[in-house]
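Quick one: this structure, given as structure tokens, is what I'll be asking you about.
With one protein chain removed, the remaining protein chains of the complex are shown where they sit.
Right, chain A next:
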Amino acid sequence: MMPPLNLVTQLLHVLAAGLLMISFSMLAQRRTRRLIVLLAWQGVVLTASTLLVAVTAHLQHLYYSAALTLIEKVWLMPWILLRLMRRLGIEGDSDPLVNIPTLMLVGLGLVIFAFGLAQPISSLATTVTRQTLGIAMAVILLAFLMMIARHKAVTQVIGFLAMENGLFFAATSTTYGMPMVVELGIALDLLVGVFIFGIFFFQIREQFDSLDLHQLEALKED
């Protein structure tokens, strides 16, 4: 018989579930614009859960971390992406996704796999958030699936960022986050990465007249 969970833990579980839900909706979302909005929502949930942990565990550095998440993931990244899309004139773009039900079923399988993988680790953790590690891993794997299933440059980048969100969630749920210096370094790398992605969009467009990655298949093993 499991002991009854306290309010904070229950709230955290709700937030984690929300994150997983957003991941699934991203998997099925065709419109690129909506995908960016969903990515920003992931950031909101991450900020909320980090803040909640910071308050309950009285950890100074998690407040900074939450602030950083709010600025970087909720505001800056989606803003850059939306701006880029406007500049490239592909705001209304959508990705032809074949067979969403199959994608969903594969996603379900991944979630079960993630929970299985996380089981031995969660049982060792002492944080209030430990049971959410399975969800964090599921978010990472679903983002992976999204990158594989998509063929537009922008959506692959969104998948990449969603994966980073999952990693961040994994860090807070097992260890109350990485040390601040490392977290700053990661944030910086990610930001530079998004800028380079932006440069790439223009280079790809200039050379290929489209951001569809099907065209990037000239280099083969021959």
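The rule is simple: contacts are C-beta pairs under 8 Å (C-beta built on N, C-alpha and C of every residue); 3 or more make two chains touch, one makes a residue touch a chain; residues count from 1.
Assume contacts and distances are computed from a predicted model.
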Record-based protein name (UniProt) of the chain missing from this complex, from "ABC transporter ATP-binding protein", "Hydrogenase 4 subunit F", "NADH-quinone oxidoreductase subunit F" or "Phospholipid/cholesterol/gamma-HCH transport system permease protein": "Hydrogenase 4 subunit F"
Residues of chain A (touch criterion as defined above) contacting the omitted chain: 117, 120-121, 124-126, 140, 144, 147, 153, 156, 160, 163-164, 167, 170-171, 174-176, 178-179, 181-182, 185-186, 188-189, 192-193, 196-197, 199-200, 203-204, 206-208, 213, 216-219, 221-222
